[in-house]
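Could you have a look at this structure, given as structure tokens, before my questions?
One chain of protein is taken out of this complex; the other chains stay put.
The chains carry the letters A and B, assigned in the order they are written, with residues numbered from 1 in each.
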Amino acid sequence: MHILPYLVAAYVFVTGCYGLATSRNLIHAVGCLAVCQSATYVLLLAVGYRDGATAPVFSDIAPGSRPVVDPVVQALTLTDIVVGATVTALLLALVLQIAKRHGTVDPDELRELRG
Amino acid sequence: MHHLIPLLVAVPLLGAALLVATGRVLPRIAAEITGFVVSGGTAALAVVLLLNSEPPMVEWIGGWLPVGGESVGILVVGDGPALGMATAVSLLTLAALAYAWRYFDEPLGGHSGAFTALMLVFQGAMCGFAIAGDLFNAFVFFELMSVVAYALTGYRIDEAKAVQGALTFGVVNSLGAYAMLMGIALLYARTGELAMTKIGRGLDATGHGGPDALVLASFVLVLTGLLVKAAAVPFHFWLPDAHAVAPTPVCMLLSGVMVELGAYGVWRVYGTVFAGPGGIPAADLTRALVTLGTLTAAIGAVMCWYQRHIKRLLAYSTVAHTGLFLVGLGILTPEGDDGVALYILGHAGVKAALFACAGVLLDRFGSVDEHALHGQARRLRATGVMFAVGALGLAGLPPFGTALGKSVTEEAVGGPLTLVFVAASAITAGAVLRVTARVFLGLGPRPEDAEYETSGSDEEPETSGLLSRIPDTMTTVPAVLLAAAFAAGVAPGFGAVVARSVNEAGSGGAHVFVHWTLTGVLLGVASSVLAVALAGLAVTRPGWTAAPGWAAPLRRLQSGHVGDYVAWLLMGATVLGALALPGVLGS
């Protein structure tokens, strides 16, 4: 299968969305958001892959001796990971405060904002 | 000159970092002055760059100039719309900092500059998004702006509503951003490029005579991210929850410019990436944006009318107005673009001023509830007058800048859609006038409470206690903002300058002449009269304008449940795909 890795990314993204929509616990929901983001890592890295290629680091291979995978997507993924980690931290901080102020982390029981 | 464009990002960030580095020893007053200097300096830089933006500038960061048309660097654009947005962002940040001056409660031992630093990062992030010419870079600044906005929205951690609103905001916007990144990855896979113009050319070159499923999917995903930011229906649910609870100076920025940056992003990305023969045909974009925009305007206006929480009411009016912006951009004419640019500028001033006035109520009475405050604010005359003037600006009463923008857009849109513009602006303005009449004048009976709604009572003031006297800064800032919105409409040649710089950057270089027309003025006056009539009716005959049965299900949709909002986001992406599908099938 030549497109299997892409399909994995699509599957991971949709799964994350499903978890997010049906979550009964906000910490779990933040985890699901991280799952959605993992889909972007998979997709980016899959897009940059080249058959039979190695890492684009030339400290131990001579330039041009072997094909290398796309370094740009790797850099993008690194950025993406940092973004994901920080967003997760910030959202967890908010969940912590919700637990204190509302006494629950079940989204079904948050009744402050509606209508 | 073009080397200075990235400084719009670097200077506020440097200011924020310096504030944090010295935060433990710096007295509050010094931190605030630093904030002013940095934010004001950036605003001055943005103005200077804007004045030199003809012809449009491009800057390759790191000096990676293209060799043979190819570059490995990132480009930022310095054209009229980009620098105009950066200027609006910077000036509004300055106004918000002035509004927060000394009185805003900062309960942080040893971090005297934390709030100011966050505001500066927010400014830098929004400027960075405005000038981004590289799609991935746009995503990075989109996320930066979101992250700061989440933190600022949840700033008042003692409030149960604030932390809930901030989390909803965070989850929905981050999901939108990841959808956008999926779209960017698909575009990179197809074209192997990240600069927007290069992606656009790549799509045209590799497309087999037209768009395919990959182009459609990337279009839907990228637009999902941007429309979440722009709060288009059905991606809009986070906005009222977040804007109602954020501190007032933050609301001024969120409603005044951040949401509009989403609409700006749609304009920029469609124009540079998807407008070519390999992208999404114009008819499909028009269908998608006009449909979603009209829905957004209608739902925003209706929901705005039935609010009693004043900040939430203003938040829904922002939803309604972004709907109008999307309709104006969606018709893809130079006149529409010009009108929306002017409308956004005028709206930023008016909406920020209205939020500033609502903040005065909050700090004076510890409540932003229309029912609880009935007749309470009779003595706040200046604020009351400004609230009413702001409402008329929202309605598009000539010669406000909003009126000029609205009339140009209406002219461009034409036909039955004009009705949407008149109705949405009249209803939202009517709701604000109703609040003015009840809260500042004490007219009519005290309205009855509904069953499913958010009340604005029992809120903590943002100052360190209830204010007994309103400080001058809190009155001056909204006055200046309203004056600016007024000036945007009357300053001779302002409309023409905006139109020229917008057309220079997009619209195929077609130049159109922007001016007041008789129809536009009449429609503006009609909206204002309608708004006054609606408000009068609501105050004197509350029974007639109370929520009818059909509005209840609509209100129930705004459930405050993050799972519902995520499900709506998926539904929205599907609808967007369906609306843009015919062009793909046809090619």
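Criterion: a residue touches a chain if its C-beta (ideal position, glycine included) is under 8 Å from a C-beta of that chain, and two chains touch if they have at least 3 such contacts.
Methods note: contacts and distances are computed from a predicted model.
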Absent chain per UniProt: "Beta-ketoacyl-[acyl-carrier-protein] synthase family protein", "Spermidine/putrescine import ATP-binding protein PotA", "Branched-chain amino acid transport system permease protein" or "Sodium:proton antiporter"? "Sodium:proton antiporter"
Decide which residue listed in B:L18, B:A282, B:V490 or B:L554 touches the omitted chain of the complex. B:L18
For the chain left out of this view, which of B:N137, B:N173, B:S255 or B:T545 touches it? B:N137
In the full complex, which of B:K161, B:R190 or B:R312 touches the chain missing from this view? B:R190
Suppose we count only contacts with the excluded chain; which residues of chain B make the list? 3-4, 6-7, 9-10, 13-14, 16-21, 23-24, 59-64, 70-74, 76, 107-111, 114-115, 117-118, 121, 124-125, 128, 136-137, 140-141, 143-144, 147-148, 150-152, 154-155, 157-158, 182, 186, 188-190, 192-194, 212-214, 216-218, 220, 561, 563-564, 567-575, 577-578
Which parts of chain A face the unshown chain closely enough to count as touching? 2-7, 10, 13-14, 17-18, 21-22, 46-51, 55-59, 63, 67-76, 78-79, 82-83, 86-87, 89-90, 92-94, 96-97, 100
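Definition applied: only the chains that are shown with their structure count from here on.
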When centres are defined as mean Cα positions, the distance from chain A to chain B in whole Å is 27
Chain A contact footprint on chain B (complex, rising order): 136, 140, 143, 146-147, 150-151, 154, 157-161, 163-168, 170-171, 174-175, 178, 181-182, 185-186, 188-189, 194, 240-241, 244-245, 306, 450, 452-454, 555-556, 558-564, 566-567, 569-570
Can you name the residues of chain A that touch chain B in the complex? 9, 13, 17, 20-23, 26, 29-30, 33, 36-37, 39-40, 43-44, 47, 72-73, 76, 79-80, 83, 86-87, 90-91, 94-95, 97-98, 101-102, 107-108, 110-115
